[in-house]
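Below are the structure tokens for one structure; questions will follow.
Every protein chain of the complex appears in place save one, which is left out.
Presenting chain A:
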Amino acid sequence: MNELPQQLVNGLLLGSMYGLVAIGYTMVYGIVQLINFAHGEIFMTGAFGAFTVYMYVLPDGTSMAIALPLMLIGGIIVAVLVAVGAERFAYRPLRGAPRLAPLITAIGLSLALQQGVWAWYPDATSALKFPQIKGGPFEIGNVTIQTGDIFLMIAAPLSMAILAYFVMRTRTGRGMQATAQDSDTAKLMGVNTDRIIVIAFALGAAFAAVGGMAYGLKYGQIDFRMGFILGLKAFTAAVLGGIGNIYGAMIGGIVLGVVEALSTAYIGDIPGMDKFGSQSWADVWAFVLLILVLLLRPQGLLGERVADRA
């Protein structure tokens, strides 16, 4: 049986999850030129927020149809609060400082969030079982779609459409574009850039929370370390697509996901490469792709180079 369509779908789904998280990296970078390395942990707190709603807020036996939207809202609220708090208390005091300072802060914050969840969240020292949607899996032709991925299939394109509408069509979105291109001049137009920065962090966190929820449904469990490797992947996706470009983040995520899926499926078949095709090598191929892009097209797939004549 031809498994290529299945692998492409797997890659697309995985990639759209990367893309959801990558949006946060790319937006924050686009506005304040900061790589928020704690963003992976914001994704993680989003998943834990959703889990908390299910576990401790909703009564036992609530149907998933009711639970899912409430969990999503809970996850988004928690992630947004963490991100906005991080911006206010960790990054804002360092604005104007040399770039190394906020970068180190981000790494410190990332560790603090991981360890905080590990130490204080009930039973979080090991993986927690995430609630699952019943039914399925679904067969379309010879492609199987796991029930847990249905959420991702709906949420990812919807999120992207909402984001595109917001950035292109709303006043705040245009203010955001202006701030990304030239922050001082945006101020001269009347854009409150401090507010735009907070909005960028909050939006990025909201999409990360959608990704965190998707992760829990997809893999059936969450843990305090889940944001580390996924954060790195999402960052890779953002760079791949052209950091600062929101469409690039989604496309970079999808390319990365597809490359991972195809590498697991096919690299082992190449004569002499049988060792390198396993799941554990997928991460390696993902980062090989990153290195190639950085070498051959450092501005990323959608990175723009508009002549900036003075």
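We take it that a residue touches a chain if its C-beta (ideal position, glycine included) is under 8 Å from a C-beta of that chain, and two chains touch if they have at least 3 such contacts; residues count from 1.
We take it that contacts and distances are computed from a predicted model.
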| item | value |
| --- | --- |
| Listed names "ABC transporter ATP-binding protein", "Tol-Pal system protein TolB", "2-oxoacid:ferredoxin oxidoreductase subunit beta" or "1,2-phenylacetyl-CoA epoxidase subunit B", with the criterion being the UniProt name of the chain not displayed | "ABC transporter ATP-binding protein" |
| Sole residue of A:Gln33, A:Gln115, A:Asn142 or A:Thr185 that reaches the chain not shown, by the stated touch rule | A:Thr185 |
| Per the touch definition above, residue among A:Arg92, A:Arg174 or A:Arg225 touching the missing chain | A:Arg174 |
| Where the missing chain touches chain A, by residue | 171, 174-175, 177-178, 181-182, 184-193, 304, 306-310 |
